[in-house]
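Yeah, one chain of the complex is gone here, protein chain that is, but the others are all in their spots.
What follows is subunit A.
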């Protein structure tokens, strides 16, 4: 009898505690952080929106996007991002990696195919295609490529747009983001921002 009563009492304490936690740590805390974010750091809090020259929103500077046509074929006039396993590719509602293991036959075949496609697309040797170009990122939304992959695409993009290659190479080089603090992570090129700058180049 007294054990039952103790147990009931303890659970009643627990329920009241959980309600307090839900209100404070769930609702109030989230609203306070949201308020601070929206008031002080609205650009970041709302997704680091990227705009084109006319001020139209074209995506987020942090989220990679596809530069392919409706059939999924890469558009040669744009710098191409990494392969993506998010939905049908760069689906912002379905972030995901491929999760294929190192000996997975499908992955091996995919890498082979990407290698030859990229080599042909850019007119380079297969051996020159860097690893990030043929591997899907963890999120499927990686906004970056390596400087090597960006530079590899410069000639194709310049040719397609009738621009001098040196100008496009210069543009890529100006867009290379060094490692944070000089040693964290890897050097990157943000594909969307590079393509936005490219579009302005022709202005």
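Please note the rule applied: a contact is a pair of C-beta atoms (placed from the backbone, for glycine too) under 8 Å apart; a residue touches a chain by one contact, two chains touch by 3 or more; residues count from 1.
The rule we apply is simple: contacts and distances are computed from a predicted model.
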From the list "sn-glycerol-3-phosphate transport system permease protein UgpA", "Transporter", "Potassium-transporting ATPase potassium-binding subunit" or "4Fe-4S ferredoxin", give the UniProt name belonging to the chain omitted from this structure.
"Potassium-transporting ATPase potassium-binding subunit"
Residues of subunit A in contact with the chain that isn't shown?
6-7, 9-18, 20-22, 24-27, 29-30, 32-34, 36-38, 40-41, 44-48, 52, 56-60, 62-69, 75, 78, 82, 86, 90-105, 107-108, 111-112, 115, 129-132, 134-146, 179-181, 183-186, 188, 192, 195-196, 199
